[in-house]
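The complex appears here without one of its protein chains, the remainder shown in place.
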Amino acid sequence: MIRMILRRLLISVLVLLVVSILVFVATLLLPGDPARAILGTQATPERIAALQEHMHLNVPVWQRYFDWLSGVLTGDLGFSTSTQGSVNTLLADRIGASLVLLIASAVISTPIGLVVGTWSAIRAGRTSDHVVSGFSLVIAALPEFVIGVALVVLFSTSVFKLLPSVTLSPPGTPVWERPTQLVLPVLTLVLVVTPYIVRMMRATMIEVLASGSVEMARLKGIPERIVLFRHALPQASGPVAQVIALQLAWLAGGVVVVEFLFRYPGIGAALIDAVNNRDVQVVQAITLLIAGVYVVVNLLADVVGIVTNPRLRTEVAK
Amino acid sequence: MTALDVTDLHVSTVDDTPVLRGVSYSIEPGEILALVGESGSGKTTAGLAALGHFRTGLKAVSGSVLASSCGGAPSDVLALPEKQRRALRGRVISYIPQDPALSLNHSLRIGKQIAEVLEVHGYPGSVEDRVRETLTEVGLPSDTEYQRRYPHQLSGGQQQRVGIAMAFAWKPSVVVLDEPTTGLDVTTQALILETVAKLAAEQDTAALYITHDLAVVAQIAHRVAVMYSGEIVESGAARQVLHEPQHSYTRALMAAVPGIEGPVGRSEAEEPDEDVVLRAERIEVSYADTKVLRGVDLAVRRGESVLLLGESGSGKTTLSRSLCGLIEKCTGTVTLDGNPLSASARKRSCEQLRDVQYVFQSPFSSLNPRRTIAESVEVPLRQLTDLDKDQRRKRVAEVLEQVRLDPEYADRLPGGLSGGQRQRAAIARALVTTPKVLVCDEVTSALDVSVQATILELLGELRTELGMSILFVTHNIALARHVADRIAVLREGLIVEQGTVDRVLDAPEHEYTRELLANTPKL
Amino acid sequence: MSGGLLRRALGLRQAKIGLTLTGIVVLLAVAGALFGNMITGYQPDDFSGKPFHANGMAGTDGVGRDVLTRFLDGGLDLLGYGLAATAIGVLLGAALGMLAGYTGGWLDGLIMRGSDVLLSIPQLVFALLAIAMIGPKGWLLILVIGITHAPRVARVARQTTVGVIGQDYIKAAQLYGMPRRRILLREVLPNITGPLMVELGLRLTYSIGYVASLSFLGLGIQPPAADWGLMINENRIALVVQPWGVVLPVLAIAVLTVGTNLITDSLAAAAARRTTEES
Partner (left out) sequence: MNPSSKYHRIGRRGFLGLAAGLAAVPVLSGCGRAADAEASAPAGPPKRGGMLRVGVTGGGSSDTLDPHIPATNPDIARTINLYEALLYRDNQFRLRPLVAESVVSSPDATVWTATIRKGIKFHDGRPVMPRDVVASFRRITDPDDPKTGAASLSMLESVVPTGDRTVEFRLSQATAGFDDYLGQYSLGIVPADFDVKKPIGTGPFRMGTFDAGLQSTFLRNEHYWVPDQPYLDKLVLTNFTEDDARINALLSSQVDVIDQVPVALIDVLRSDERIRILNSRTGTWQPFTMRVDRPPFDDVRVRQALRLVIDREQMINQVLSGQGRVANDLYAPYDPAYDSTLPQRRRDLRKVRGLLAAAGKPNLEVELTTAPIQAGAVEAAQVFQRQAKDAGITIRLHKVDTTTFFGENYKNWDFAQSFWYTRNYLPQVNNGALPSSPINETHFGDPEFTAIIAKAQGTVDTAERTKLLHQAQRIEYERGGDIIWAFPNQVDAYQVYVAGLVPDRTGIPLSGYQFRNAWLGQGGGA
């Protein structure tokens, strides 16, 4: 088992390494000279040269990559040209803010998704199941900004005027100090993510409930509650961990649009800004960060899958 | 007093297609009733109905299922409220499933799974002791270490014993066994049957034994009920039904069962190396660390039929595929008429490919579901011959006729054909290039026994008509006299015994062959 | 064949609803682009009043253009981009997935590890990365969304291909010396159309969402084009005073994606049913 986990770990590290190369190479293709972009109208050849020197733009590409990578590994994410400061400072508060959004959404949507999905699976074929399936199918189709805008129209501007539609913390204050501002962004993410969890949970549970071992448990006369919790749910835990991981990983990327929509001061909004400003190192850092979250979350899901599966956990009898 | 009394049971699908049409049977304590039928006859539905369980998509329409616990008044399982019905299950009526690998919970230790059935119904004594006891009863170790194992740490036979232990833990008055030995080799099957019979007798349990295998029935059942398309067409004492069947279906069924005694063995004198078409020497195949074939020598003579006998895991499919060039990593030599064949079909010439053909085990998997039968049969011609379109079409029609397949099926997709018809089409595809050697890999094991008989008959006729050689690969020794001239017995990658059919069946030399013959149930 | 699958899927009520919804929006987008100005009397870039005023049925946008006209004109690009991206993604993904699944070995490893790398970057983030590099060009949107679909489609294609090549009829084809390309095209492909059709629908739904999202972020279709995603971005500042500029495109995108998703789900149901029936 340890070997399998280590193997997965190694693969994850390799994937991240390749991602880092990809991201680095991609940003090399950026048009325009970052030094010139920083200096803007004050660009004289001398100052450009000096800045290029300072930014190590004149050393070979591979060396820049290793400089950058060793920086990233030691926690130095580089220099943001548009804010003229370190990427660390730029992202420090934003990572926290995004995490708040991410964790709040995950903590709300996961249990709801699991419970509703299971409930729907138990009642498969009945009206309530059809309603749940229909709803989740419809909502799952909607792009996040459509849900977000709809929520704004519904709760903020036009129908009910209850909640703020933009995040408006004075700079420097943590986002969670104004919880009402978190409601709509979190709700949007919850609505985006929950249908997927519901659908996957429902499908998995229907399959598990139709499996031989659950049928056997029922034929043993085991009460339905125990059948569900002892026989059905543990079998679903592997796939469900995968789904949750996938959704968490999705959230890491999905926050981009939602943060932009609600003016939420997280890394997603920072990414859009950086793309607009062609702020190379910020784009690099955020992309790598999101990819990192993605890979780590998936790794965790795999580990959960390995640990909860007795077949993988124990030796096979010879 | 009757332990289980099923009366006029009607079951249909939710959209009202009848599945069971008035099934009635009863079993006395200590009696074993075999419910026999081919696939789709409704026997499993009838068995599960005894526990008041209907699979998704099915519903009970009418009828009653009266079960009596030892000494208690009979109660109608179907009419009981859910809670009381549940109280009966596992305690008064228990169930042993077809495939323990699918039915045991893989995330629970086996001890726990057995204990569970005792706990949920409130076992009066010590659960721990009873678990140990039942494990011993089914012939498994009962120590704590063993109880802490997970199902995947057991072999198939052991898993099925755990299933039996669960079923007999409460000493139920009725046990329903749904093809409990399918997929097990004959030796294990014999042990399981013995255990079941012993426990039923000891505990005075009424057993409903669902099976398609008439030979097994002869071995275990007191009485037999034969099901055909949702009805019991004939029932009675085992001996009577098996040997003096009344109903035409039963008679046909009995006739189709290949007996190991069979007709007459077409035995000729053993004259090795005479006119060998296909010869394999020192064939070895390994996957990772496992040697599947460990140096096999085999020869097939012109016009001869050789039965390659082996249980699952013996390497018989690997061997037959190696001969056809489907196992690229096999070593050793395969020669056709003295000319060496490449291990890879891709490197064999068209002529070589035409001369050695292969029929797959499952006709459900060997035909592309997106091609019509005619298209599938045409493929070898298109790939391996220079015939033009018209010639090909003519040849396809010809060969379809040879396998007695109605031309109207030619333009259908495999989905529109029955299993037997599909297998005929698959055989047609193999014959379309008039091969010198036809390798048939378990071609009947996916088919019902009545269909099996017709396919075997067809193969026999074709061999005579076309004069080709057949390598008939099977696990079922009972087929030997029906199809083969010679037998080669494969065990763990080695041929342990070869000889004429009569010689091997009548005077087996190898211990393993003897064991196989002993454990094979006979009618 | 897949025609049968479609027929079977369209037999479902859900598919009929989906088809109707999709049809309405597609019709709106196509007819709107062709005849929009006849209905409203304005061209998409004509000025009909002061910015964010109530002139016309749905008011004006941020530079005083008629919102209804632009709404009618704004769906076709989205549809076209979505379809093109989907086509690229599904074709590329199916080809790679089938190749990986059929060939196995190092090529399989290379393709699948490569797609792991792509998969570890969320699709939208990857698109943003590309747009940051090259700028918001139409062809880039199509290409990058297509490329990010590919590994996801490839996974499905590979998985189903592996399932199919385990079937004996593939062995049979090998036995008859059928070349690899022909096996893939004639034996494998027809048998994975079900999952691929489902992928097609799914990817179309997502493509529409991504194109619209990127336009909404100001990084997709560029002004002065009338485009639903872009309109939402341009007009949401005045949501309180002139909501139509946001509400109309939001509704259209919602109906469209819900429609395609309903069809996709029906396809999945039909494909699943077909598989069980055939086995």
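The letters A, B and C name the chains in turn, as written, and every chain counts its residues from 1.
To be clear about the criterion, a contact is a pair of C-beta atoms (placed from the backbone, for glycine too) under 8 Å apart; a residue touches a chain by one contact, two chains touch by 3 or more.
This structure is a prediction, so every number in the text was calculated from the model and none was measured.
Give me the visible chains that the unshown chain touches, in label order.
If we consider the entire complex, the absent chain touches A, C.
Considering the complete complex, identify which of C:Leu28, C:Val164, C:Ala238 or C:Ala270 is in touch with the unshown chain.
C:Ala238
Given the contact definition stated above, which residue among A:Ser156, A:Thr188, A:Thr204 or A:Asn298 touches the chain not shown here?
A:Ser156
Can you list where subunit A touches the absent chain?
Within subunit A, the residues that touch the unshown chain are 31-33, 36-37, 40-42, 80-85, 89-90, 152, 156-157, 161-168, 170-172, 261-263, 273, 276-279.
List every residue of subunit C that touches the chain not included in the displayed model.
Interface residues of subunit C facing the absent chain: 45-47, 50-52, 62-64, 135-136, 218, 222-224, 233-234, 236-241.
To be clear about the criterion, only the chains that are shown with their structure count from here on.
If I average the CA coordinates per chain, which chain comes out farthest from subunit C?
B
Rounded to a whole Å, what is the gap between the Cα centroids of subunit A and subunit B?
Taking the mean C-alpha position of each chain, the two centres sit 49 Å apart.
Help me check something: in the complex, which residues belonging to subunit A touch subunit C?
Going by the criterion above, the answer is residues 11, 14-16, 18-19, 22-23, 26-27, 29-31, 137-138, 140-146, 149-150, 152-153, 157-158, 249-250, 252-254, 256-257, 260-261, 271-272, 274-276, 278, 283, 286-287, 290-291, 294-295, 298.
Note which residues of subunit C are touching subunit B in the complex, please.
Touch list, subunit C to subunit B: 1, 167-169, 171-178, 187, 190-191, 277-279.
Could you list, by residue number, the parts of subunit B that touch subunit A in their complex?
Residue list for subunit B touching subunit A: 48, 51, 53, 55-56, 86-91, 94-95, 97, 99, 102-108, 116-117, 120-121, 149-150, 152-155, 166.
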